[in-house]
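Note that one protein chain is taken out, while the other chains of the complex remain in position.
For clarity, chains are labelled A and B in written order, and residue numbers in each chain start from 1.
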Amino acid sequence: MPDHVPDEAITHGDGGAAALAIGAAESLERTPGTGPGGAPTGRARSLWRDAWHDLRRNPVFVVSALIILFLVVIAIRPQLIADGNPYRADLAKAQAGPEPGHPFGFDTQGRDVYTRVVYGARASITVGVCATAGVALLGSLLGGLAGFFGGWWDTLLSRLADIFFGIPVILGGLVFLSVVTSSTVWPVIGFIVLLGWPQIARIARGAVFTAKQNDYVQAARALGAGNGRMLLRHIAPNAVAPVIVVATIALGTYISLEATLSYLGAGLKPPTVSWGIDISAASTSIRNAPHMLLWPAGALSVTVLAFIMLGDAVRDALDPKLR
Amino acid sequence: MTTTPEPKLLDVRDLKVEFRTRDGIAKAVNGVTYQVAAGQTLAVLGESGSGKSVTAQAVMGILDTPPGFVTGGEIFFQGRDLLTLGREERRKVRGAKMAMIFQDALSSLNPVLSVGAQLGEMYQVHRGLSRKAARGKAVELMERVGIPAAAARVGDFPHQFSGGMRQRIMIAMALALEPELIIADEPTTALDVTVQAQVMDLLAQLQREFHMGLILITHDLGVVADVADTIAVMYAGRIVETAPVHQLYRAPAHPYTRGLLDSIPRLDQKGRTLYAIKGLPPNLTAIPPGCPFNPRCPLAQDVCRTDLPPLYEAGPGRASACHFWKETLGGAR
Partner (left out) sequence: MGRYVIRRLLQMVPVFIGSTFLIFFMVYALGDPVAAMFGDRAPDPATAAQIRADLYLDQPLWKQYLHYMGQIFQGNFGTAFNGQPVTELMAAAFPVTLRLTLVAILIEMIAGILLGVFSGLRRGRAVDTSVLVFTLVVVSVPTFVSGYVLQFLLGVKWGWVKPAVSIDAPLGELLLPGVVLALVSLAYVTRLTRTSIAENARADYVRTAIAKGLPRHRVITRHLLRNSLIPVVTFIGTDIGALMGGAIVTERIFNIHGVGFQLYQGILRQNSPTVVGFVTILVLVFLFANLIVDLLYAVLDPRIRYA
């Protein structure tokens, strides 16, 4: 965003440009002077307490948190609910429907769809969590510094963010990942972090910039608080909330992105068990054996939905303006 | 004083409003009764949360519903109970017969429409004028409220005017259809002190000119003294005292009014510690039993903690909701 555009333009522009999780950004950033604004650290703390109080009683939050907890457990130990081997193929059973012990049927190579769906959680969760952690760290660090120090550093970062925004995500992924031969999750995670950080950086920049304008921060500065203390004690607590909300929703979209890239043949590669790969393989047989596509697709959708719902619930709890 | 009972322009009787929120039911207005006659000014005084604005919104019919609900009472305007009117009839009263001036003109005017369009809209909707004719009317209005170069500025947007000019535009909008009643909700609070007097004078002058009833909502006792005929002091959704303006200043009949008056800085008492009413206004979801003011009242007795005082008649044209109004009145000398 050009630095001379008035604040309103920046707020809305961010909402518009955030390609992956725009829903989260739409109302979190407060234009200086219009929002309830001046929340000192004490109020930031009670904001979290209030938010937690609300969340515990919000069924959306409880349900999505339980789903995510379940998914994380399955990702760590799939054996808990699936004792089969996701690679064992029985060609005689190729594309066969459900039978006792195999509730979801078999895929084209005669592998048990249920076992593969359960084992597929690991790749999705790993990519989602690691990519989000990377994006959130890098983004809030760069964006926070830009918002705090402003000046040429801010300008440079804004231009850099523009460059990454200019590249269509899926295309960039295809180009970048088509030359990678590794079958691990790391190239995918690296790519998402590379293209995802500007989104969080913009949110963090806006939040820090707004927090910096608050009267109590100005007061702390007048009292001689150093930069480090200002950032940690006064500004970071207020900037963390919007970053967490956007990151949670982004986590869902990253999982979706990974599946899309894997579907296009550029994300994860066999032997990694991935919902995206299985959906892609099943897509050619959708007429004969729709169960091969529907089960992994359902698992993928529920996972993405759980994270987006969680982010939504957290956003509602942290943004009292919207009640 | 004339003996013929003049039919009141506005007659609010025992109005009750509550807000149903997640944290419980907030009883914002608990039986407010007041009257305004044509050409008269009633000042409604009170802290924020006393229900003075909510009462006005209920009279205007612009209460946010939900969460706000009128749960009782009557609002007679020109002899008709507004609460019994249908939505469409009620709408025709708004803007045409009674109009409202809000506190913050910047946020109360639509930021993306020119002031001419917003003023002209009154004539287009209520009088069926063409867009062009309405624009001409808008220029006239702007001239009448003293906006320089009105014809040139009619196409400007609200943010291009100064605070005082914006409030004049709000006043112009309220006056557009020459209503019988104007409700001004803290019309000068957001303005610079120097501009406040100008805007207040304009309002008072126009009121005389059109012989309108005026309800002036404010928390500023200074504004009230010059323009009001009668004062109603509100506390916790009730009227605690009404009186002709000068009598109230001379001798308040309620400890709360007294506290308000004592907390005004005065030049002749320089050097003395300024009086402040102790404590905070009550939480409207849990108003204390008895007199709602009792936890903060210096005169509170046992009866104040159990019995809600009615509005006692405390002389001609005045009333006080205090068990000890006589003592309060007497102690004023």
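As a convention for this text, contacts are C-beta pairs under 8 Å (C-beta built on N, C-alpha and C of every residue); 3 or more make two chains touch, one makes a residue touch a chain.
Not measured: the values here are computed from a predicted model.
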- Task: Decide which residue listed in A:L71, A:L157, A:I244 or A:A259 touches the omitted chain of the complex.
- Result: A:A259
- Item | Of A:G110, A:G134, A:G172 or A:G190, the one touching the omitted chain in the full complex | A:G172
- From B:S48, B:S107, B:S130 or B:S162, the answer for touching the chain not displayed is B:S107
- Note on the structure: Given B:D14, B:D64, B:D226 or B:E327, the residue that touches the chain left out of view is B:D64
- Touching residues on subunit A - with respect to the absent chain: 2, 4-6, 8-9, 12-13, 15-17, 19, 22-23, 26-27, 159-160, 162-172, 174-176, 178-179, 252-253, 256, 259-260, 263-264, 266, 279-280, 283, 286-287, 290, 293-294, 297, 300-302, 304-305, 308-309, 312, 321-322
- Message: Tell me which stretches of subunit B touch the chain missing from the display.
- Response: 60, 62, 64, 91-96, 99-100, 102, 104, 107-113, 121-122, 125-126, 157, 159, 173
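Criterion: only the chains that are shown with their structure count from here on.
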- Whole-Å separation of chain centres (CA-atom averages), subunit A against subunit B: 50
